[in-house]
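The complex is shown incomplete by one protein chain, all other protein chains being positioned as in the whole.
Think of it as A and B in the order they're written, each chain with its own count starting at 1.
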Amino acid sequence: MDAEAAKLLGAGLAAIGAGVAAVGVGNVFGSFLESALRNPSAADGQQGRLFIGFAAAELLGLLAFVVAMILIFVA
Amino acid sequence: MDAEAAKLLGAGLAAIGAGVAAVGVGNVFGSFLESALRNPSAADGQQGRLFIGFAAAELLGLLAFVVAMILIFVA
Partner (left out) sequence: MDAEAAKLLGAGLAAIGAGVAAVGVGNVFGSFLESALRNPSAADGQQGRLFIGFAAAELLGLLAFVVAMILIFVA
């Protein structure tokens, strides 16, 4: 396999990482919503931490997407 | 393997990422619906956060799809 082929294959592999990160994001929001519906009055007070957790998980997925883009267009 | 073959294979791998992201989206909606049916009166108040969580997880799946499209048509 030559380098040109490997970087296209590598970009496809990196895109798997972006998809898997969505499981983490879904877990943060899923758990929040499940409990927010049980105790709606406390939901607003935890919204800050919800967004920190969401951003942290989303960041890792976006990094995997960045790796895919670098492999296609830069490497 | 030459580059033409690798980019088609890479696009298939990227599509795995799009599929896995559906687990995250399903987790958001699954948890929401489970609790919304237990406490229907509070469901409307959480709808905004439901769509933020859905959009965040869906985005990562769409990014994986974008990588697949770029590999097929652009790279």
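Here is the rule we use: a contact is a pair of C-beta atoms (placed from the backbone, for glycine too) under 8 Å apart; a residue touches a chain by one contact, two chains touch by 3 or more.
Keep in mind the model is a prediction, meaning the values are calculated, not measured.
Asks: In the complete complex, which positions of chain A touch the hidden chain?
Replies: Residues in contact with the chain left out: 1-3, 5-7, 9-14, 16-28, 30-32, 34-36, 38-39, 42-43, 45-46, 49-50, 52-54, 56-61, 63-64, 67-68, 70-71, 74-75.
As a convention for this text, only the chains that are shown with their structure count from here on.
Asks: I'd like the Å distance between the centres of chain A and chain B, where a centre is the mean of that chain's Cα atoms.
Replies: Centres of chain A and chain B (C-alpha means) sit 10 Å apart.
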